[in-house]
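Removed: one protein chain of the complex. Kept in place: all other protein chains.
Moving on to subunit A:
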Amino acid sequence: MPASPAPFLRIEGVSKNFGTFQAVRDVSLTIDRGEIFALLGGSGCGKTTLLRMLAGFEDPSAGRIFLDGQDMTGVPPWERPVHMMFQSYALFPHMTVEKNVGYGLKHDAMSAAERADRVRAMLDLVQLAPFAQRKPHQISGGQRQRVALARALARQPKLLLLDEPLAALDKKLREQTQFELMSIQERTGVTFIVVTHDQEEAMTLADRIAVMDRGQVQQIGPPAEVYEHPATRFVANFLGSITQFPATVTAVSGPRARLTVPAFGTEVETIALPGLAPGESLTLGLRPEKVALHRDRPDGPNVISGEVKDLAYFGKDSLYRITLPGGSLMAVHAVNARRDGEARPDWYDRVWLSFEPASAILLRD
């Protein structure tokens, strides 16, 4: 993603301490206008805290936040063009759906008719017009989620913060709502920051993802980049699954490198990292779908022998766990392209594994 000259949102070295505990550590990132940006990380890693600093509910202990060129330091929540959709939705229990959605509009200079029009448009956007007169406790969880979204969008914020917006929904509704969210974002053009601990949700929704761990941003990038080129072992583990092996560099020639991997019992060839030198120890990671499974020894580089220890048949694909010469296990994902069972390796079968040099992920510690 090309860096624009003046980013829409710039977070500059922001930290947050609660007493001696540092919930957010030195986070810096920029977000472009109209982007869907996901903050992804495990429980307690500081996602909500970062969001609350953007909304103005917490003051950063260090660092600054610029929105549209304006320094947000000291600007109270009610003056920020930033709205938040709360994890608990936080609907006003004593107001109807319509009053909830229209609540923020009373602060804007507009006639009663304009206000009613806007509320109706918002209710249409989230398909809740028939429920306008209901109270929050008279509608379902998914409907409440949409009321919260409509309420946060009604004042046309520059930036919308969504804290685990789909966490309270069941799986089917969640998937359907993800696409609804994306289409609403497209139609309104509002910049979204979505907090989630669900990696699939982050990948589906976001243009770019920031992966957080213990208050720090580990990596920022488009989903494919973060998945295929994880910067740290944490990121590699957190997104998708990966099997990791210790390895030592034996030779580097141009873009290629050769490594010994004790677990494989053989040398393998990979793409070199910048500045890689022979003798360096690092971690080699392989994602299950990047490894090919063969019954007969194939030609080419990076061929490893093994034995099927475990297999799970899912129909369209199968997951194998293969015992390697060094005794460790590797996960392999194979698509069941053929119908005859004979083609598929079975328990205790001797098999061959291979992978492209570009498929291996090299991680320095």
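What we mean here is this: a contact is a pair of C-beta atoms (placed from the backbone, for glycine too) under 8 Å apart; a residue touches a chain by one contact, two chains touch by 3 or more; residues count from 1.
Here, contacts and distances are computed from a predicted model.
Protein name for the hidden chain, per its UniProt entry and selected from "Ferredoxin-NADP reductase", "AMP-dependent synthetase/ligase domain-containing protein", "ABC transporter permease subunit" or "Sarcosine oxidase subunit alpha": "ABC transporter permease subunit".
If you put the hidden chain back, the residue from A:Arg144, A:His197, A:Arg287 or A:Arg344 that touches it is A:Arg144.
Within the complete assembly, A:Leu173 is the residue of A:Ala62, A:Ala121, A:Leu173 or A:Ile271 that touches the hidden chain. Where subunit A meets the omitted chain, the residues involved are 55, 57, 76-79, 82-84, 86-94, 103-104, 107-108, 136-137, 140-144, 151-152, 155, 168-170, 173.
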